[in-house]
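Complex shown without one protein chain; remaining protein chains in place.
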Amino acid sequence: MSTLKYSYYPGCSLHASAGEYDLSTRELFKELDIALVEVPDWFCCGATPAHNVDELLSLSLCAKNLELAEQVEGDLAVACAACFSRLKFTQHTLGENETKRTQVEKALDAKVRLDGNVKHLLDILARDLGLDKLAGVVKTPLKGLKVACYYGCLLTRPPGVPNLDCVEAPTIMEDLLAAVGAETVSWTHRLECCGANFTLSRPGVVLQLTNAILESAKAAGADCIMVACPLCHGNLDIRQQEIEGVYKADYKLPVFYITQLVGMACGLTPERLGLEALIVDPKTLLKEKGLL
Amino acid sequence: MQKYLSQQNFTTLLDKLITEGKRVVAPRLNSGTVLYEPLQSAAETVTDQLPRRSGKEAFFPLCEDIMSYRKEGQQVLLNDIDPARFPETVLVGVRPCDAAAVPVLDAVFSWDYKDEFFLERRRKTTIVGLACTTADDACFCTAVGLAPDNPKGADLFLTPLEGGGYACETYSEKGEQLIQAHRQLFDEPRNSTALPLAQPQTETVDLKKVKAWLDEHFEDPAWDSIATRCVGCGACAFVCPVCHCFDIVDEGTEKSGKRRKNWDACGFWKFTHHASGHNPRDQQPKRYRNRIMHKFKYYDDKFGQILCTGCGRCIRLCPVGIDIASIVEEISKK
Amino acid sequence: MSRIGVFVCHCGENISRTVDVERVAAEVGTMPGVAFATDYKYMCSDPGQGLLKKAIQEQKLSHIVVAACSPRMHEKTFRKAAESAGLNPFLCEIANIREHCSWVHENREEATAKAVEIVGMMVERVKKNRVLPTITVPVTKRSLVIGGGIAGIQAALDIADAGHDVVLVEREPSIGGHMAQLSETFPTLDCSQCIMTPKMVDVVNHPKIKLYTYAEVEHVEGYIGNFQITIRKKARSVDEDKCTGCGLCMEKCPVRKIPNQFDCNLGLRPAIYVPFPQAVPNTPVIDREHCIKFKTGKCGLCQKICGPGAVDYEQEDTLIIEPVGAIVVATGFDLYSITEKPKGSSIKGYGEFGHGKIPDVIDGMTFERLASASGPTGGKILRPSDGQEPKQIVFIQCVGSRAREKGISYCSKICCMYTAKHTMLYKHKVHDGQAYVFFMDARVPGKSYDEFWRRAIEDEEAVYIRGMVSRLYQKGNKIVVMGSDISVGVQVEIEADMVVLATAVQPRTGADSLAQKLGISYDHYHFYSEAHAKLRPVECATAGIYLAGTCQGPKDIPDTVSQASAAAAKVMTLFAKDKLEREPIVAKVKEAGCVACFYCKKVCPYGAVEEKEIRDRQGNLIKVVAYVNPGVCGGCGTCQATCPSKSVELDGYTDEQIVAMIEAL
Amino acid sequence: MHVEKQKHDFEPKIIAFVCTWCTYAGADLAGTSRMQYPANVRVLKFPCTGRIDPVFILKAFQQGADGVLVSGCHPGDCHYIAGNFHARRRFAAFRKLLEFVGVDLNRLQFSWVSAAEGGKWVEVVTELTERVRDMGPMQEFKELAMEEQWSGAINTPELQEAYNQI
Partner (left out) sequence: MTHAIDTSIYSAVTDAIRGEAQRILSEGQVSAVVGYAAARRKGSAQPIVINQADDAAKLIFTPACVNNLAVYLTKAKKEIPKTGKIGIVVKGCDLKALVGLMGESQLKRENLYLIGIPCAGVLASTIQPDKELTHDSIASKCRECDVHLPTGCDFLPSQQPGTPELEKRYAAEIARLETMTPAERWKYWKEQFSKCIKCYACRQVCPFCFCEQCLCDRNKPQMVETTPRPAGNFAWHVVRAMHLAGRCAGCAECERVCPMDIPLNLLNRKMAKELKELFEHEAGLEVNEKGPLASFSEKDDQSFIK
């Protein structure tokens, strides 16, 4: 049915805490007949900390991964919002700044390739495959499920770099969910930061930020939250119980990855989507909505 | 006089002529294009291709100075070019269609006015003709009364032989002198057969009928269909062995300069453009009509010859595929 | 053959010290075409000029070259002298052997040789010079002013007061513009309407001003001194001559709930309306989009009750042609809208501020209407959502301005001052309220401006927070404003009742299409471009068109009024003479060679090139060619360098003249 | 005190095409300030760099210039609003063409010299003159001008002499 082909950069999180994101991605793409070939020998992009410590290192890490990706046919598919951000940022910075490019090329002893397309899964599903096509393969529309789409701070920012969607008022997640029959809520904290990796060094800050997000989603009437980033997922899902304790709140908002919700609509079993790995148990909700 | 000239001696002859101080002009390769040009050495000669430009250049240069001027104070000083300083030239490897052009040109350059620029170069040039062994479908010498082995215009004519070398025949004093001066290089004629001659594909055209039609059809709708597509360049005239129109221009500054004679072409818009702004040949078909009329009627009226040797250059090189052979053929059938 | 006279000046010793002037004269004297050559101590002196005049007459000279100082010094002097001796001034050329020779070289031999060459060059040049007659252009002493805001009003009044007719065209049903919408003005806090409305009345009463409201410029033809303006007067549906302005129609109109744009859509108006009570002219207009009569054919109430019978549903747009000699463009500005912008627009909008969907997030102009005594709330500051008085109010500056990522990089110039004013007006009306201002830096230069701004902080207790706002969102009936205070490096979160955005000043939508009609240039943002940023700030590059107010760039009322008066002064300067005289260094088209590719038109900085049809005596079109309007041509010659066939030629700098000089070398 | 000028074997001919409002005035200022520079330059005044046709540059080289200078108003200072912007594009393209056909661009200088930059005028002219002097005469165009088509060439002593003179 489809002839889409991508090289695939899972990123470290997907091999660890976000294994279900990796699993659901591979399963969903298999179902949609989109070829994913893992970038051979890929390694960490440096994520959010590296560029604060050593810019050259962080750029070189990404540049090397981009070079590796060239061995595989097709645009580069990225699942993690942080990896996506770093790879895009590297392309942008090295494209604009010749001095830095020269430095990186010297470090890598190779020409930097900046012409390959780096695409987030959202882009692939909503645009390359297309919403119409996606809607056509939906088996179980996610009817009645009210989802708060959470973009976090990296997917669309900074202006002019990822160019995924409108920087401050994106709709790509909402559009995607509409195509698979879910309902999305209008809420205020779609693009706020969750605190990301401060979860280890400054948990207090993260709790505060994450609480605001959960509070806003709940207030808007959401049943669950959908994310496209393992870091966001970690903070919203793993920390949720703790937050409820600290802020004396009762959220019980399951946090799904985009691929899990879309996969569910395409009729993939919970096992193929790794739903059991979620901390906030989605079963009750899904049963209630007749989706399980 | 009939002689045999081996390939080896042909080369030696040219080199000798060069060392003697003669200007030896023969087909050679100039950045990818075969042209009649002065040789530095006989090895440059290319004998298997018809040069892009014709041999007329040796007598009727693309561009030549005829006078120079200089202002000094309120005076203008003039200085004529002395034809005596034109170099002695041997024009070698000249195809029958190019060689035959020379006597045709003689007519116009020695008519009411003797053009010393042409005539002096003519006197100082010996023409060594060469028979054709190949032809393409643009060649039509046979249609205008010539042939691949017609020696018209040549002082000396070479016919390539099976197994190499040339049969060599003289047709003028100049040709004989050339052989006499280098007789050690010429052997007695051999019995070898000549290489098969080229076979131009065009049928013979009844030139009388062509002229008869032209006599009556200065105005005719056919001219439009023939030449509406003509874009008005001078390629046909400039590669033609017998087109001989020229333009005289003064070039230089207020202080000094040259009067020059350049090739001109009747296809150019400027060719008949009057100072008043009026142009009697205001459209391209009228200009092209002049080309055909001049070649097959006016020249015939005046000199009893036609102004075409069937070399086919204009056919091959016309940017818009105007084919003089097919035009003449068509006219002959009207 | 030419008889050229060469006059070599010693300039006291300034030239003769390093240049052997006698030798120059002698050598030049032998050059072809030179009939007379001499040297003299001071050519520019009276006897020197006398020598020149005498030689022209006695020697019957056809051209002259004066070898002296820079032509920038005395070209005019010598050309005048030549003219008085009966020679066309443009047959006189200057060879600069002082600034470009004697003063910059010490070696006498070298300097003399160079001087001979310089003079030789000019001798060759002058041979190719042609007689050029002075160009005169008649001037129609009427002016068009486009836009009836404060800029247009000021310009119109100044020009009319000088005794010249003015045609004032305003797009809206009333003049007044943005200034009429303001409550109080900085830095004096005087009521805007109090100072504005008398001027509006002056306009309508001025015998020299012809006012067209609810009208637009449709088409512009002609050039400086001689424009033909086609004005489209939109159908008002009310006869201005008959209407007495009694207002009965507006009272009776059954359609009453149309948001009034003048009040930033806060107030409501009927379908037949004047935008505001002090409107000039006080003649209503029917909003055909909302009028029942126009929508369904029924109603017709206003016509029935109108005593003078002024309501006319059949009225159509009319086109009026006005001849004028000068144009003042004063079309004003629009405010940046934070709503979502169409794809492809360079303006991005503000998703982080809710894309305009949060009702109590308003822009500065809306705040002006809330604060205005004649506004929809009668001057009370009330929230649009629920009519409550906001106790915590946040002002955000630089919304759109200085924000490259939002599509605009310039400073809007007025927001710092009006935000300070807003905090004061707020404090004056809501005594227990608190105003916060997020700002990047305060740009308040101007007479009494800084003092005003400080008063807002020091006396009116506005809290100024240096930093930007990253996001705001509705939470219950509050608006959460998330920002940072970079002076102390902390995150700030304020739960506000109302947020006022100081949105950027932008050119009017459609400014570009008006510019194209006028043939004036505009920048990337569509602000109109002045001819020279420093020295010709109110003139357009296109002769006879002048700029006033914010259409040229953001500015406040005092600057706008100053520029309007300056533009008026420029118009008066133009009108001071009956005919416009100019140096004949203009481009001319050689029509025979012109192929109408109009490259000349594309590159002409003055819009001087027009398309001209050449017809035979029967009126059949022979060809279209370019035509350079000598009244408009600036004389740069860019057209000639660009013309592929060199069919346009700049008099005074023809190819022949230039090539002659190159060949003289 | 007069510094004895160094004698050179070759004095290049430099032609400067300048606009009247900025560079010509700048050169005037150099004069008024009594600055000194080599006497090799000949100035041709144009209203605006926008008027300068690339053919003039070619013509100058053909007429024996060893170096050519084109100079006008700084961007934004054009008396005619935008003439220098048009010129900038035109010459950006033309110099690439000249380079491609084998003209050494060291012989062709472009500059912005304002009416206030007498010093810069001196600097630009001096630098170009010295650079071209080091490069020697612009042989290419001079030789080209003497060259004939073979068919029109004659062995005249005067041609030979003229050729030897360059």
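Just so it is clear, A, B, C and D label the chains in written order, and each chain counts residues from 1 on its own.
One rule holds for everything that comes next: contacts are C-beta pairs under 8 Å (C-beta built on N, C-alpha and C of every residue); 3 or more make two chains touch, one makes a residue touch a chain.
These figures come from a predicted structure and were not determined experimentally.
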**Report entry** Contacts of the hidden chain among displayed chains
**Finding:** B, C, D
Query - Full-complex contact with the absent chain, from B:M1, B:A43 or B:V249 - result: B:V249
**Report entry** Touch criterion as defined above, residue of C:P133, C:G476 or C:P644 at the omitted chain
**Finding:** C:P644
Query raised in the report: Which of these touches the unseen chain: B:Q2, B:N30 or B:Q180?
Result: B:N30
Report task. Can you list, in ascending order, the subunit D residues touching the missing chain? Result -> 54-55, 58-59, 62, 75-76, 82, 85-86, 88-105, 109-112, 124, 140-141, 144-145, 147-149, 152
Query raised in the report: Considering the entire assembly, which residues of subunit B contact the chain that has been omitted?
Result: 30-33, 35, 52-53, 62-63, 136-138, 224, 228-229, 231-235, 237-239, 249, 251, 260, 262-263, 265, 268, 270, 283-285, 315-317, 319-323, 325-326
Report summary line: Listed in rising order, the subunit C residues that touch the chain left out are 592-593, 595-599, 602-603, 642, 644-647, 655-656, 659-660
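Heads up, the rule we're going with is that only the chains that are shown with their structure count from here on.
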Report summary line: Output for shared partners of subunit B and subunit C reads D
Report task. Please find which chain has its CA centre nearest to the centre of all protein CA atoms in view. Result -> C
Requested in this report: Report the pair of chains linked by the most C-beta pairs in contact.
Outcome: C-D
Query raised in the report: Where centres are the averaged C-alpha coordinates, which chain has the largest centre distance to subunit C?
Result: B
Query - subunit B and subunit D, separation of their C-alpha mean positions in angstrom - result: 44
**Report entry** Between subunit A and subunit D, centroid-to-centroid distance (C-alpha), Å
**Finding:** 62
Report task. Send over the residues of subunit C in touch with two or more other chains. Result -> 663
Report task. Just spell out which pairs of chains touch, all of them. Result -> A-C, B-C, B-D, C-D
Report summary line: Within the complex, subunit C is touched by subunit D residues 2, 5, 13, 15, 20, 24-25, 27-28, 30-32, 34-37, 39, 42-48, 50-54, 56, 59-60, 63-65, 76, 78-83, 86-87, 90, 122
Query - In the complex, subunit C residues that touch subunit D - result: 70-72, 96, 98-101, 103-107, 110-111, 113-114, 117-118, 121, 521, 531-533, 541, 585, 603, 605-606, 634-638, 640-642, 650, 652-653, 655, 658-659, 661-663, 665
Report summary line: Per the touch rule, the subunit B residues reaching subunit D in their complex are 25, 37-38, 57-58, 61-65, 79, 81-82, 85-87, 253
